[in-house]
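Every protein chain but one is kept in place in this view of the complex.
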Amino acid sequence: MELSILICGEAGQGIQTIEYLFPNVLKDSGLNVYSYKEYMSRVRGGSNSTLIRVSDRPVRAFCRKVDVLVSLSSQTTHLSRLSDRIDSDAIIILDSDSNTKLYHNGKIIHQVPISKLALQAGNKVYSNSVVLGMLCSILNLPFENALSAIEKWFCNKGGNICEENKIAAKLGYENISTNSDLRIRKDFNSDPRVKEHLLINGAEAVAIGALAGGCNFVSSYPMSPSTGVLTNLAAYSREFDIIVEQAEDEISAINMALGAWYAGARALVTTSGGGFALMVEALSLAGAIESPIVIHLAQRPGPATGLPTRTEQADLLFALFSGHGEFERVILAPGNIEQAFSCTAKAFEISDKYQVPVFVLTDQYLMDTIYNFDSLKKVEPCFNHVVKTTDNYKRYEITQDGISPRGIPGFGDGLVCVDSDEHDEFGRITENFTIRKKMVEKRLRKLKDFSDEVPAELIGNEDYRYLILCFGSTREIVVEAVKDFDEVAVVHLQQIHPLPSNLSRYLRMAQKVLIVESNATSQLGKLIKMDLGFNNFETLNKYNGLPFYVEEVRDFAKRFVKGEI
Amino acid sequence: MELSILICGEAGQGIQTIEYLFPNVLKDSGLNVYSYKEYMSRVRGGSNSTLIRVSDRPVRAFCRKVDVLVSLSSQTTHLSRLSDRIDSDAIIILDSDSNTKLYHNGKIIHQVPISKLALQAGNKVYSNSVVLGMLCSILNLPFENALSAIEKWFCNKGGNICEENKIAAKLGYENISTNSDLRIRKDFNSDPRVKEHLLINGAEAVAIGALAGGCNFVSSYPMSPSTGVLTNLAAYSREFDIIVEQAEDEISAINMALGAWYAGARALVTTSGGGFALMVEALSLAGAIESPIVIHLAQRPGPATGLPTRTEQADLLFALFSGHGEFERVILAPGNIEQAFSCTAKAFEISDKYQVPVFVLTDQYLMDTIYNFDSLKKVEPCFNHVVKTTDNYKRYEITQDGISPRGIPGFGDGLVCVDSDEHDEFGRITENFTIRKKMVEKRLRKLKDFSDEVPAELIGNEDYRYLILCFGSTREIVVEAVKDFDEVAVVHLQQIHPLPSNLSRYLRMAQKVLIVESNATSQLGKLIKMDLGFNNFETLNKYNGLPFYVEEVRDFAKRFVKGEI
Amino acid sequence: MATRFDLENIDIAWCPGCGNYSIHNILKAALEELDIDPKNLVIVSGIGQAAKAPQYIRCNYFNGLHGRSLPVAVGIKASNPNLTVIVESGDGCMYGEGGNHFVHAIRRNSNITVIVHNNMVYGLTKGQASPTSQRGFTTSVQVAGVLNEPFNPIAVALSLKCSFVARAFCGDIQQTKEIIKRAILHEGFALIDIFQPCVTFNKINTYKWFKENTYYMKDHDETDIRKAFERALEESPLPLGVFYVEKRPTFESQQRIYKNSLEPLFKRKHSVEQIMNLIESKRRW
Partner (left out) sequence: MATRFDLENIDIAWCPGCGNYSIHNILKAALEELDIDPKNLVIVSGIGQAAKAPQYIRCNYFNGLHGRSLPVAVGIKASNPNLTVIVESGDGCMYGEGGNHFVHAIRRNSNITVIVHNNMVYGLTKGQASPTSQRGFTTSVQVAGVLNEPFNPIAVALSLKCSFVARAFCGDIQQTKEIIKRAILHEGFALIDIFQPCVTFNKINTYKWFKENTYYMKDHDETDIRKAFERALEESPLPLGVFYVEKRPTFESQQRIYKNSLEPLFKRKHSVEQIMNLIESKRRW
């Protein structure tokens, strides 16, 4: 049993509140829930929508199909914008003064006086509560469930707000209950375990993952869609020992973070493509001074400002090759919320251990995705890789594995000297050709023995003939898309660089390989050609700013399996 | 007949003057000359050297072998630093108070009282003139040749300077003539045509190429080894209609240049890896607004500050994948001085025509290389791609080849609107998914029909079994290294992206392929795997900050042909 | 007032009640009164709410990167001094991300007009502190309130001897328009920092607050930089008006190539012969 609900309207009309309250109501009711919002780069007006999927089985992916659409706006422009997602059997509800039906592009529109009911309850801004009531009624949930949500959310705001919102919800609830066309009453099986689940979005998962990784310093500059990680950490800074600084620009942000690592902190920067572009020189600095640094890079469509609030996976090769000169780095791209947490925590450990930059590569889709899940990976105590220095300490001691014990100033008897120029083992500037060569080799040796921190994950039939490869945030979409296919398996990559050693075998076992990426130039495909010499694959790409729909991956995969592609 | 002379000493001791005067003397004497300097990142002191090769045939490459070494310093540290280049048969001359011999590390050192002779002529700083005299004598050139050089250089400086330098040169000349050990007197065949040759370095060639390409605006920030292009253009600005602006930083430099292109100028930025790293966001802007921009990227060893005055080819993949989001670009890497000129001129034409960023990828080796040559490619009148706009002008009109006629403000009846956000055909911001998709495709379509501006160049035996592939500044070194090999040919690439269409055939015709690159990670090799699916090659890499020696490429190629590699 | 700069059928992305609307209207009126030809006008902006402004005016525009409007404008004006070049951006864009260009563009004294929509907050990214946010201002990032000394654009511009320095409040249409007109007519770098309420994210510095905390300078000597600096340091109330004006050669006027003619670069000839001569000269030394 499943239902897919799309709520649309202008920025500022209250979608955000519903998007927060309703999933929580559903979870409290023991139902699985997924939500994702697509929204314009503006604060008021425009046209936004949030998809909420409800199910008695776990749901975790973006889909095209809409069963119920609720428009907070009376403007039909929102419907037009979403028209390719609204099939003829969808129930469409539009705010209106009347309670009658209407036809739009051949579809029936149920008009509900949402804002009128809100006004009746006391204020037009209570529309979101009206809709909450409506949605609860549509799903046949007891009204009490809506009520307790409203109490939690509004009842510390003082005045009549709480009571009036309750009335608004009630009016919405009743409007639907008494409207025979709109009683859907699908019967969901409530699962009591779901009530105990976690419900967070990708941004929170990265932020909490950072804490789990021992992050105690974050310096960044706001940029969608990466800002959520910064604001979450800022909120945690009220209780956790973490310094949160908004820098004057991204260049400052990353240099500050490098200073922090140098002095013994575990620092993070969170940014998006354009901001990261400004950090590239300092990334190379991290390479030169062998400083750890964790970079959360939340991708959005480029080039340049592009589509600031939308999603894409087009910065993979940029992350891999950015920075002048040659030095190592690690790139992790979590596939879902649990992995957003675990990759970020792991990023700090890897970065500290190998003394290389580590990227956590996400995107707007993952940042703004919410679903319920059972648990996160266990938080481990941080292993501190810093050594107490002795007199005559060599920051860049040449070692077999290329990793030199890392000291910090003020801890031990040595001096810690780091230099962006080529340097000797003590960190002092040198132009000696032999030392230069040794230092290049030392820096490039560090990941030679990189054991796979996150192997490629095979999902589905182990005796596959067809393999679908994807990375990062497309995981759940691809998995749902082909879950009922015979002879098809999915391989998902979290560890993009170095590529996990088990990947090549998976690829070569397949008769045909399809690579699914949210970009136009098949960047993972290029990487696989380059790193594995594997050239034999088809590609599916999307780059209009929206994530893949489950359905379009499914349709394409069908044709791929049939040999039509 | 050939002689290889190495002059060494501290920064500030006058090597630079000799390096300027002596090649000119040689050319005026009808001898072919090549020179390259390796020097430390400091203004005084340290240890630098300049290699000058003289020959009666064209010489254009860096070699290990030194026949004559002249040290302007009495310190033997310079000799130690250069010891792997000094064979037992080399004649070593060291400044000293006495005129006697000495043994150092088993080699004979001829002591010549260079600075004493200079002082005798009037001032210690005339050492360079003493050495000039010595060199002319060693080569058995008439003293008059040295004399006229000194007149040209010193005789507008006023006072006794001119006369005293002449005396110094004379003293140097005579010291050698009367020293039987040091009379080398190889007999070179003077070629009168050489006297009419051009003699410029790579930096001048790029600067003049820019003028030839119609460059009339350069905004940059000083950074070795790219500054020479800026200072040359600044010098030309006294006569040419070109605006030269030193920006406050590289971010400003490139944004200024984009403003200049927008208003109808042809703008260049010249920088090195670290400076370019700061331009990456604006590179993406150029991609988004489809602005032409020419970027001269003079590579030096990284990461970070690295070795500021030395050479490397390690920014190839960085140039190729830098910038967030997906957009096209062209990368040209000239192989010698003539190509430095022609590539730069061509870069402006390509950039204007396709409205994409074009890189001219050089390095310190090419910038600081000097040799005589017959002529440069003909200067062509610039074809102005700008259109006069009409009312309702669409800056981003969707066209079949992806290229929209480019208007500029104040020229025609239209308005020219460019936007770093995703935009419609008029350049106005949009979040329409369909338009987004079309614009991505339009931008990526522009180079689909890119006819090879510079095909891969096959040098040597067309019936080769062994192929050596190289790009950019290693051309002349590799060509000289294998010129006497049977069954070996060289393919040199100037056009790195898009790869020229004739490359693949050349590669697949070879039995074995060797790729020679001045970097540690074989970046061209990676590119060829990725773009051509060609995986079957060996590599030779150098990354200590010095260019390849002809000899080391030759030795490696020998072993490669023998099957030892 | 209808102007030649109006666009039809456009969807303006600002919130209802936002101060950007009035700056927008004032600017159009000022341009109209100065009789400027839209085809000869270029508005350059960065990224932010304010930076969307050129999208809503009939003109040429270059809507570039966050923080990078000034170098673009300098490049445009230097390549074609006949264009009227106006920069319009937000406080974060100009003084935060773009701070270094702000400093150095002032030193250059390009003949451009710079209008900063100063709402003391990052609007587009939803309410973080900007360099001009007041101490104690709490946001989702500055959870304990802003700790830094606010950036005083007037004082900084004066310390750089900016040749035209003014502050305005968008709530006062008439005087703001006059200041903008003077700025556009001024030959050299003209800065106008305009107080602009952000009704969504800045609940402290509202229309009311600005009205109550500002006053117009009277009898102020615009040529006295010391006095101007003293005024710039005043905090409550904040002075409005023109702080300082100086006549100084512009960046463009000092370029050799514009000494005899203002012909823009794109109209100048590419002389093959001159280049050939240069090349030939390299056969001798």
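We call the chains A, B and C, going by the order they appear; numbering starts again at 1 in every chain.
Definition applied: a residue touches a chain if its C-beta (ideal position, glycine included) is under 8 Å from a C-beta of that chain, and two chains touch if they have at least 3 such contacts.
All of these numbers come straight from a predicted model, not from anything done at the bench.
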Chain not shown: contacting residue from C:C15, C:A29, C:V141 or C:L160: C:L160
Sole residue of B:A234, B:I435 or B:I565 that reaches the chain not shown, by the stated touch rule: B:A234
Which residue of A:M256, A:A319 or A:V360 touches the chain not shown here: A:M256
Listed residues B:V244, B:L258, B:M279 or B:M530, member touching the removed chain: B:V244
Residue in contact with the excluded chain [from A:L285, A:A347, A:L467 or A:V488]: A:L285
Where the unshown chain meets subunit C, residue by residue: 96, 98-100, 103-104, 106-109, 131, 144, 147-152, 155-156, 158-161, 225-226, 229-230, 232-233, 248-249, 251, 254, 256
Residues of subunit A in contact with the chain not shown: 24, 152, 196-200, 204, 208, 211-212, 214, 216-217, 219, 236-243, 245, 247-249, 251-253, 255-260, 262-267, 281-282, 285, 289, 376, 379-382, 384, 386, 408-411, 413-421, 427-429
Where the missing chain touches subunit B, by residue: 12, 40-46, 221-224, 227, 230-231, 234-235, 237-238, 244, 246, 248-249, 274, 304-305, 308
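The rule is short, and it goes like this: only the chains that are shown with their structure count from here on.
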Interface with more contacting C-beta pairs, comparing A-C to B-C: B-C
Whole-Å separation of chain centres (CA-atom averages), subunit A against subunit C: 37
Centre-to-centre distance between subunit C and subunit B (centres being mean Cα positions), rounded to whole Å: 41
Multi-partner residues of subunit B (each touching 2 or more other chains): 251, 281, 285, 289, 419-421
Residue list for subunit C, restricted to those that touch at least two other chains: 47, 65
